[in-house]
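One protein chain omitted, others in place.
First chain written, first letter: the chains are A, B and C, and each begins at residue 1.
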Amino acid sequence: MSEEYFTTPQLPTSALEKDEGIKATTENWFEYPVKAQPHHTDYGGIVWHGTYITWMEEARVECLRSIGIDFANLVVLGCDLPVVELSIRYHRSISLGTSAIVKTRLSDTQGAKMLWDYKILTVDTQTLCLTGRVTLVGVDREKGKIMRQLPPSFKDALVKLVRN
Amino acid sequence: MSEEYFTTPQLPTSALEKDEGIKATTENWFEYPVKAQPHHTDYGGIVWHGTYITWMEEARVECLRSIGIDFANLVVLGCDLPVVELSIRYHRSISLGTSAIVKTRLSDTQGAKMLWDYKILTVDTQTLCLTGRVTLVGVDREKGKIMRQLPPSFKDALVKLVRN
Amino acid sequence: MSEEYFTTPQLPTSALEKDEGIKATTENWFEYPVKAQPHHTDYGGIVWHGTYITWMEEARVECLRSIGIDFANLVVLGCDLPVVELSIRYHRSISLGTSAIVKTRLSDTQGAKMLWDYKILTVDTQTLCLTGRVTLVGVDREKGKIMRQLPPSFKDALVKLVRN
Partner (left out) sequence: MSEEYFTTPQLPTSALEKDEGIKATTENWFEYPVKAQPHHTDYGGIVWHGTYITWMEEARVECLRSIGIDFANLVVLGCDLPVVELSIRYHRSISLGTSAIVKTRLSDTQGAKMLWDYKILTVDTQTLCLTGRVTLVGVDREKGKIMRQLPPSFKDALVKLVRN
């Protein structure tokens, strides 16, 4: 599709960015490569809009792994991180066979909440196809309750995401 | 999970609601029943957050069918309706085996855009689990271009969604 | 697609059918209706071959529910039923928007194993699109071990599937 869906594509902004959580610097994106396989597409020959959620999750898990946080281990230790909020703008479609880069960064933390920003671009033309934000919250699996804070060791590790 | 993720769950509001498009009345929800099957769940024993996108799409397609619009036929006739914007708040999780109702309604149209609101509630306790909004836009498949207006016959049919 | 992929479509047969497990009678199919939604399709405008696995699982779970077995409850009680073998023949494709019926029946049990047969047909022309067989085995979730027999109460309930 050659046309932009929006005239002014931009990342969702948020009042949250004003508070004292962890802040991401502009250039601090983690990059995760993907390719549009047949099972990602729909009748239109393009990536189905829900498929992007799988790519965004994979990028987030691999970003955490890059700073030494093993998500599966976190779960075993009793901390889950369910998604509580999600917003996506689809700027351009991605066709079967296209290579793309999912860019993500932790933009903020607030108590037990983490806010992740996303951009997805094609590899060859660097076309911006998607911008989004995902909010997760730390949950104590045994109690089934939202944590007041992320576990300290986890929060310490997260600092690496915004300071390097 | 017994705890609310948000203190004041509410549907996303929008400046768009002030303009002259089609308006939904409060009670005008289409209801689509779903059940949390094994393939919908993740390691937490609850519905994976991306699964809801499939339910929301199914509810929307069946809502259109209820007023005589066959989505597959629309595609054959050259009109596609890609999702261009999506926002979801996950209030409570849904466990394996749980029955739920996806409620949706067309809240507004603007040119070739359609805005759909969503609520998902469990059947037994009427617990609100998700609120969301999805924006779609009419695209001319042959030209690969966004339409200026939805096809007139399509727009005429949509009126049924907000007036009955 | 107007052409058959196989000249002699038939259900996989098996030596197992000779032994003393539960036997299905020819007419004993459970019917589960489905519809090909956009998220089920791929670039070809037809149902993606992996999608059928979700429909087959749903039909099996609902078939068990029809005789009073709640799969989610079984899991909570410590019995899981993983798939250990799967074979599918795709005879004809199913297009976006098409309604189909998933027919399934328990064809045999052997110790803790259950064998389920499948047929998927379109609603309007009764075209046979898929035949398949799925084998599941009872696993004790706590021990992580395959059971020697299915739980007696479960096996008793299964008898309803082959005798009515």
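Please note the rule applied: contacts are C-beta pairs under 8 Å (C-beta built on N, C-alpha and C of every residue); 3 or more make two chains touch, one makes a residue touch a chain.
Here the structure is a predicted model, which is why all the values come from computation and not from measurement.
**Student:** So there's a chain missing from this view; which of the remaining chains does it actually touch?
**Tutor:** Hidden chain, whole complex, touched shown chains: A, B, C.
**Student:** Can you work out which residue in A:38, A:78 or A:144 touches the chain that's missing from view?
**Tutor:** Reading the full complex, the residue touching the unseen chain is A:38.
**Student:** Considering the entire assembly, which residues of subunit B contact the chain that has been omitted?
**Tutor:** 38-39, 41-46, 48, 50, 96
**Student:** Could you pull out which residues of subunit C are in touch with the chain that's been left out?
**Tutor:** Residues in contact with the chain left out: 1-3, 5-6, 43-44, 46, 49-50, 53-54, 57, 75, 80, 82-90, 93, 137, 139, 141, 144-146.
**Student:** List every residue of subunit A that touches the chain not included in the displayed model.
**Tutor:** Touch set of subunit A with respect to the missing chain: 36-39, 45, 53-54, 57-58, 61, 70-73, 75, 95-98.
Operating definition for what follows: only the chains that are shown with their structure count from here on.
**Student:** Busiest chain-chain interface by contact pairs, anyone?
**Tutor:** A-B
**Student:** Using CA atom averages as chain centres, what separation in Å is found between subunit A and subunit C?
**Tutor:** Result: the chain centres lie 36 Å from each other.
**Student:** Counting in whole Å, what is the centre-to-centre distance of subunit B and subunit C, each centre being its mean C-alpha position?
**Tutor:** 30
**Student:** Where the centres are mean C-alpha positions, what is the separation of subunit A from subunit B, in Å?
**Tutor:** Spacing between the chain centres: roughly 23 Å.
**Student:** Where does subunit B touch two or more other chains at once, residue-wise?
**Tutor:** 53-54, 57, 75
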